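Would you mind keeping the following structure in view while I ask a few things?
The complex is shown incomplete by one protein chain, all other protein chains being positioned as in the whole.
Then we have chain A:
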Amino acid sequence: MDQVHDYENLVADIIAKGMQIYEVLYANVLIGKLPKSCFATKGFALSGRISNVKVILNGGQMYLRGHDGYFSFYYVPSGTHLIEVVAMGYFFSPVRVDVSARNPGKVHAALTENKRGLSELVLKPLRNEQYYEVEEPFSIKSLLKSPMGLMLGFMMVVAFFMPKLVENMDPEEMRRAHEEMRGQGAHSMSTLLPGGVRN
């Protein structure tokens, strides 16, 4: 925290000095912040490597985020610019930055993804990015859903519940069905199987 404070003082110092010597420069330094708190550690494997965060101005000029979280670009001409932030595991919206020509030092920033304006140039990720499918925990349900599971399940149903179902049927009807079957040339379970033909 101390370092952040020091840096802020330093930045103010530089700007103050810059004002005296180069009035134009003042407007042309773009200072922003990527607060550390936004890189919330959510058990995400990449959060340990947040030093590799890049801030890119207009698709070319690059700035690597320092440990204090500030970034700055020098000699930024007045006009409209685009700032992109690259951080593995996080999705940042590009930021549209208007550097005013009339009021030196006046900067207007807005997120291009959702057109929300920013009161200060503090960039925060819109969301975390998960690059891998989440491994679903093993469950009987998923096993049953697989074609093998379904086949097995069906076999179970046929093997154990069918007889029950048959038992519950009206004996009269049963006999009739049996007769019918025999009459058609016998399609009982056993006849379909090897060695099952025994007539």
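Following the convention adopted for this analysis, contacts are C-beta pairs under 8 Å (C-beta built on N, C-alpha and C of every residue); 3 or more make two chains touch, one makes a residue touch a chain; residues count from 1.
Convention: contacts and distances are computed from a predicted model.
J.: Out of "GPI alpha-1,4-mannosyltransferase I, catalytic subunit", "ER membrane protein complex subunit 1", "IBH1-like N-terminal domain-containing protein" or "Serine/threonine-protein phosphatase 2A 55 kDa regulatory subunit B", which one is the UniProt protein name for the chain not included here?
T.: Options "GPI alpha-1,4-mannosyltransferase I, catalytic subunit", "ER membrane protein complex subunit 1", "IBH1-like N-terminal domain-containing protein" or "Serine/threonine-protein phosphatase 2A 55 kDa regulatory subunit B" narrow down to "ER membrane protein complex subunit 1" for the missing chain.
J.: Going by the touch rule given at the top, which residues of chain A touch the chain that is not shown?
T.: 6-7, 10, 13-14, 45-46, 51-52, 54, 56, 58-62, 64-67, 72, 74, 77, 79-82, 84, 86-89, 91, 93-94, 96, 112-113, 129-133, 135, 137-138, 143, 145-148, 150-152, 154-156, 158-159, 163, 187-190, 192-193, 196
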